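Note sheet for the following structure.
Note that one protein chain is taken out, while the other chains of the complex remain in position.
Moving on, here comes chain A:
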Amino acid sequence: MSRFFRQAGDSDSDSDESEELMSSGDEAPQAKPPTGAKTAMSRFLRKTGPGADSDSSSDSDSDSDEDSDSDSDVPKPKKGLPLRSDSEDSETEEEEDRQGIRIMSAQEKRLAEMEGTGKAMENALKINDWVSISNEFDKLARMIQRQHNVSEPIPPFYIKTLLSLESSLTSAIAKEKEAKKKMNATNAKALNSMKQKVRKAAKEYEQDIAKYQADPDTFERDYTALITRDAPPAPTVARAAIGTAAVTNEDEDGGFKPVGKGGRTMLLTAEGIFKSLQAVQEARGKKNTDRGEQIRILEKLLELATTTYQRIRVLLALVSSRFDYNSSASSHMPTELWISAQNEVDQLVAIVASNPAFIVQEITEDYDDLVERSPASEKGGIVRIRGSIISFIDRLDDEFTRSLQNIDPHGTEYVDRLKDEKTLYSTICRAQAFYEQTKQDDPLSRVVMRRLEHIYSKPDAVVDALESSAESADIKPAITLTSSGSTSALIHSLCVYLYKSGNSLHRTRAMLSHIYHYALLNDFHTARDMLLMSHLQESIHSADVATQILYNRTVVQLGLCAFRSGLIKEAQATLQDIFTTQRVKELLAQGVHQQRYQVLTPEQEKAEKQRQLPFHMHINTELLEAAFLVSSMLVEIPLLASIDSEELKRKAISKPFRRLLDFADRQVFTGPPESTRDHIMQASKALQDGEWEKCRDLVQSIKIWSLMPEAASVKEMLAKRIQEQGLRTYLFTYAPHYNTLSLSLLAQTFSLPLRSVTSIVSKMIWNEELAASLDQAGGCIAFHRTEVTRQQQLALIIAEKVNSMAEQNEKALDAKMGTSGGWGDRADGKAGEKRGEQVQERRGRGDRTRGGSRGGGRGRGARFAQGLGNQMGHTSQRAG
């Protein structure tokens, strides 16, 4: 369109531009579109424009680009013809002639689009279709907005359209008023909204309109002058223009690149970079910003940046715009973007680490974004730049986790993605090294925490692999695998660092990770002691959800650890809590729990999904269940056999197991076992019947054991436990039927050494579980079974009941005293004091009671007195 003018006013505008550049460099660029401040920008954009467009035509990944492509199909300049004023006709014709061979610049394309829209509007106006006018106008407004974004001046065409619209609007409204009910409802509505929109737009561009109305020609000329000035020098354009259509694409690149480079070298002033940076940053977060485009701009800028300061600034902007690329919280960042972001963070860290004169801080003094800064120009020789590397690292890590959450864990993609952890880990290590170097404690502990979280739950081999990548980096953190010697030493030193740091959340998490790691290494005692000494179980309820999940994981791993080390009772007790909730998966964040009666809100569901652990961190719940049920079986079955009254039977140690067992009991037919549960249930029954071999075979044939490290030794351990518990169960169950029982026979039946049989039996006798004694001379067990008559039995029961009633009474009084004491204290000090004395007295009395009644009443009296004062103490004492 502007070829004519351009060629004519080339030299003029060039000189103009340079003047304008100098004069109005700092003026607010947005208020007056056709000022110099814009030109630099637009010029730059013009250079990058073609490249970007050709990219997008191949990529076609951003919506707006597609939009513009499809739009630009419609408004061929031919159609745009009627829009033009007569004076322009000749140029349009000229342009039209060139259509075939000439490649429109992006700007021209946009203009053509706009004109197309204008045309459509005009058509609609003719048939009085305000709905489509409204639509078209919206489109136009968007284009103008984009024009703004790339800081190009408002074309006069827009102003013109605006004016004509305004006039036709007024006339239409007037007509509407005259001819009532002529328009349908939607149309009328569109008309009204149109009125408002136009008014608004008119107000926005008031100045321009005024200028235009005063002298349309000058306005237009100004505009074209501006445009032309930005155009590339004539010869190259000519070359490109002359080129045939066949070579369009390559030619475009080939043709424009050298120019671009030429232009760049010319434009490589610091100011140019900062201004485009600023433009990008201003566009950030706005609704119609094309994020892909921005990233490309910034990538180009990064190539351009020469000084360290520029590079840091551009990198900071680039990484954050990469993170911005995906706005929705649910989906994850594309892998390629993530990788490049990760690379750039690496670069950033490397730059900052090698230039101690530059510091990236979250809070800095205000500085002018548009000015190049260097250590020399700053106070104290240190350039402080606003930004936060640690948040990049955090984000990078979070995005990684999120992508793992979203990728199907059974596909190869997941594995491929998992491979990126290595590079991520080395990035984290580099950042740690950097923060160590600069001695920034707070981000350092965050980074160390991240690092720890990557390795704490992994076996040695994986940690070795991760560490080797970190090791090869140019800057290394103080703590590495080679420096610490072993994985656990590495984790230990990381944890110790975090314990010493001030942040209590990090401390808690480090503690839990540390315990988890010990549990993973089968060091049950250390892990348990640490867990108990940390007193975390008291405060964990107030912790955040992620920490609670970690806590659950730790406890579960501890239980598994106990199981692996053959500490069946401990394993059962540890795993009990989590299994009674019946929400194992949810508590471990390995799956969303379906609640039957309660529907989650979408937000809750989303939050829940975000908390899920990536698949490779999962603890296998089936294995967990197998471990729990087997240990429950080993604890519960002998217990079941030992008690004979129905009442006692109700007190189960492990409710979930008991439930399953009852269920299995009720079944009429039992087929061969399929699931893990079936196996264990049938094994339990076999154990109850004293068939320990069958029980062992069933338990050992559970397939899931293969997932457990050292499966063979675990199976062996289980077999041994089953033998022992089988013996106990057998004795409990069948004792009433024997008078004496040979030890050697027992040893033979349960294929245990005679010594351990004796030991087990002795233990049972000593603990008064079994009414029997050993006949050492005869090598057998003699049972002393006393048959109680009905009457005696009842007497015993009533004695028991009276006892428990007395206990209840005491408890009731305790409770009453306790609560009333609390209230009394609050309400009135005097009462509290009185009660204090009273308790003293009673305690004295308790002592006396104790002295007086040796024997039965003795312990009771003391306990009672203490119980009055402090219930907690009393329970703990009883427990201990």
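Going forward, a contact is a pair of C-beta atoms (placed from the backbone, for glycine too) under 8 Å apart; a residue touches a chain by one contact, two chains touch by 3 or more; residues count from 1.
The definition used in the following text is that contacts and distances are computed from a predicted model.
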{"item": "Name under which UniProt lists the unshown chain, selected from \"tRNA (adenine(58)-N(1))-methyltransferase non-catalytic subunit TRM6\", \"Centromere protein M\", \"Eukaryotic translation initiation factor 3 subunit E\" or \"SWD1-like protein\"", "value": "\"Eukaryotic translation initiation factor 3 subunit E\""}
{"item": "Full-complex contact with the absent chain, from A:604, A:701 or A:759", "value": "A:759"}
{"item": "Of A:388, A:503 or A:548, the residue in touch with the unshown chain", "value": "A:503"}
{"item": "Contacting the left-out chain in the complete assembly, out of A:382, A:478, A:745 or A:799", "value": "A:799"}
{"item": "Residue touching the undisplayed chain, where the options are A:419, A:525 or A:606", "value": "A:525"}
{"item": "Touching residue (missing chain; options A:410, A:439 or A:784)", "value": "A:784"}
{"item": "Chain A residues touching the omitted chain (full complex)", "value": "502-504, 507, 525, 533, 535, 755, 758-759, 762-763, 765-766, 771, 773-778, 782, 784, 786, 788, 792, 795-796, 799-800, 802-803, 806, 809-810, 813, 817, 821, 824-825, 828-836, 838-839, 841-842, 845-846, 849, 852-853, 855-861, 864, 868-870, 880"}
